[in-house]
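Sharing a structure here in structure tokens format.
The complex appears here without one of its protein chains, the remainder shown in place.
Per-chain numbering from 1; labels A and B assigned in written order.
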Amino acid sequence: MKIAVLSGKGGTGKTMLSVNLAAVATPSTYVDCDVEEPNGYLFFKPEDVRPEIVSVLVPSADPNICNGCKECVRFCKFHALAHSGEHLIVFEDVCHSCGGCSLICPLNAITEHPRTVGVVESGRSGEVTIHTGRMNVGEAAGLPIIRKLMKKISESGQERIFIDCPPGSSCTVMESIRDAEFCVLVSEPTIFGAHNLEMIVELVRTFDKPFGVILNKRLDGEKDPSEEYCHRNCLPILGKIPFDHELGILNSEGKIASRENGRFFQMFKDIYDHITECVSI
Amino acid sequence: MKQLLILSGKGGTGKTTLASAIIRLSEAKACADCDVDAPNLHLVMDYKGETERKDYYGLPKAFIDAGLCTHCGSCLEICRFEAVISGKKMHIDPRACEGCGLCERICPVGAIEMHPSVAGELRLLSDPEKGIFSTAQLKMGNGTTGLLVTEVKKQMIKASDNASLAVIDGSPGIGCPVIASITGVDMILIVTEPSLSGISDMDRILDTARRLGSDITVCVNKADTNQKMTEQIRDRCLQMDVPYTGEIPFDPEAVRIVNKGLTLADEKCPAGDAIRSVFENVMNIMNRR
Partner (left out) sequence: MKIILPVEKEQENTDICQSLGRTPYFMLYDTNTGSSEFFQNPASNSPSGAGIEAAQAIVDSGANTLLTPRCGNNAYSVLKKTGIAVFRTIPGPAISNIHAFLEGDLSELDTIHEGRHHGEN
């Protein structure tokens, strides 16, 4: 069972939820797809960490074969290539690694070599397997790292997999939910939260993914724009997590609340049970 | 016109809440929301006036003409982005297609063409009193956010007549859209929160910003939710020679005010007062340059 946890808006509690769900539903796997700013590992503090470099292929031309015809320069839609002073210049961080230039070069002068863009670190914390994707600082996009993460979990055959998605609704989020069977949407009781919830509801519907909403950081006796949004649109609410000072402190210190306190264990277990009910429907 | 950019690294630290209050306090006549993936600033800015809309075209995407396609599968073989979907009708998934054009090039029967693709919408609001507000909404699932961010800034600069200060609300993360928002700004205010995640993300955004050579300051939001960590952040800034412009307390009143569609400078509250102080510190540093 693959469950993706996403939010649209950042900071709503995606990581707290996915980390704690993985912790109560052992044996399980936690996957951190927020490769620009991964945080899950701060909570699990994984052991036996094995890194796997993520690289993309970038081209270079053999100067002894290249005759400067510039067929590749004209072909490249991203303008990652230029030919100047008898050299083919490759702008590696503009290159999308499509492999086109290498394929179409009339003299077969272009070969590809790997360029490191990030890393996937795999480790363990008790009965939880952790895969963390981390994009190198200075890189433009994290898609290759997420693809590697997704490949890893599709090969793993693990039973319960919790995917911590990046914020937003761009291509990295889409890649993260591609194989998910169920999506948990996390929101907060602000108009910003409700606005971004709307965005990701549209996203999961486009992918025909069954989903449910968790209303997080609820303030006692206050209106919750996200809850109102759910009611107006008849969206399934999986659970409501109150704004809790103790939970906040544990979280800010990188502690896994469900492992620290029986009351939080129960809270996350209940949410997990509710999710499994929804998944089996 | 000086440009102040508000970033966070981590999402949810209060970037937009702070940006909106600062825009109100500074009376900046030009502002922009560069979080084109999930723009929120407009929800509290209440700009009256016309909205100019413009389609934003990303890279053209491939399209297979089913009438010409012979199902040879060459495109499926060479596509590195899993954008070719086989089936009774071979077709391209525009969400996965990155526009490289290789399939168009190698199709033996010329059944594939690159078609213009609308990746988002640019919006410019002009309020006769408040000034101009530039933003955009990326269409779901798209990449090329960096270029759209650049367009939002360009649009803002072009439309801002005599504005002396522009305030820009950035996006979370450290990737292309963030890098694009940083180029050309005079000062970056990083908003962080006192948590392990907040510190970790702050380090990465600081690293990103420093590579691009901008002036940077840091402030801590919801500082009293973990005073110990707030102090850690303060010490870290001192160590790294990054000016520390203040702390803002967690304030339940703030949530109520924002949910009414107002900024924290519109109604009195403890968080609003603290933001005013952060703002003044940032302005002092900016004006000294």
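We adopt the following convention: a contact is a pair of C-beta atoms (placed from the backbone, for glycine too) under 8 Å apart; a residue touches a chain by one contact, two chains touch by 3 or more.
Keep in mind it's a predicted model, so treat the numbers as computed, not measured.
Within the full complex, the chain left out of the display contacts the shown chains A, B. Annotation: of B:Gly11, B:Pro39, B:Gly58 or B:Pro194, B:Gly58 touches the absent chain (contact as defined above). Of the candidate positions B:Leu18, B:Leu147 or B:Ala265, contact with the hidden chain is made by B:Leu147. Note that of B:Cys72, B:Ile85 or B:Leu212, the residue touching the chain absent from this view is B:Leu212.
From the options A:Val58, A:Cys183, A:Leu247 or A:Met267, the residue with contact to the unseen chain in the full assembly is A:Val58.
The residue from A:His83, A:Arg124 or A:Lys240 that touches the chain not shown here is A:His83.
The missing chain lies against chain A, touching residues 58, 60, 73, 76, 78-87, 89-94, 115, 138, 140. Considering the complete assembly, chain B touches the hidden chain via residues 57-59, 144, 146-147, 150, 176, 179-180, 183, 211-213.
By our rule, only the chains that are shown with their structure count from here on.
Remark: chain A and chain B have CA centroids separated by 18 Å (rounded to whole angstrom).
Note for the complex: chain B touches chain A at residues 8-13, 16, 37-38, 40, 43-44, 59-60, 78, 80-81, 95-96, 98-102, 105-106, 138, 140-143, 145-146, 171-176, 179, 193-198, 200-201, 204, 207-208, 211, 225-226, 229, 252, 255-256, 258-259, 261. Contact residues of chain A toward chain B in the complex are 8-12, 15, 36-37, 39, 42, 75, 77-78, 96-100, 103-104, 135, 137-143, 166-171, 174, 188-192, 195-196, 199, 202-203, 206, 219, 222-223, 225, 248-249, 251-254.
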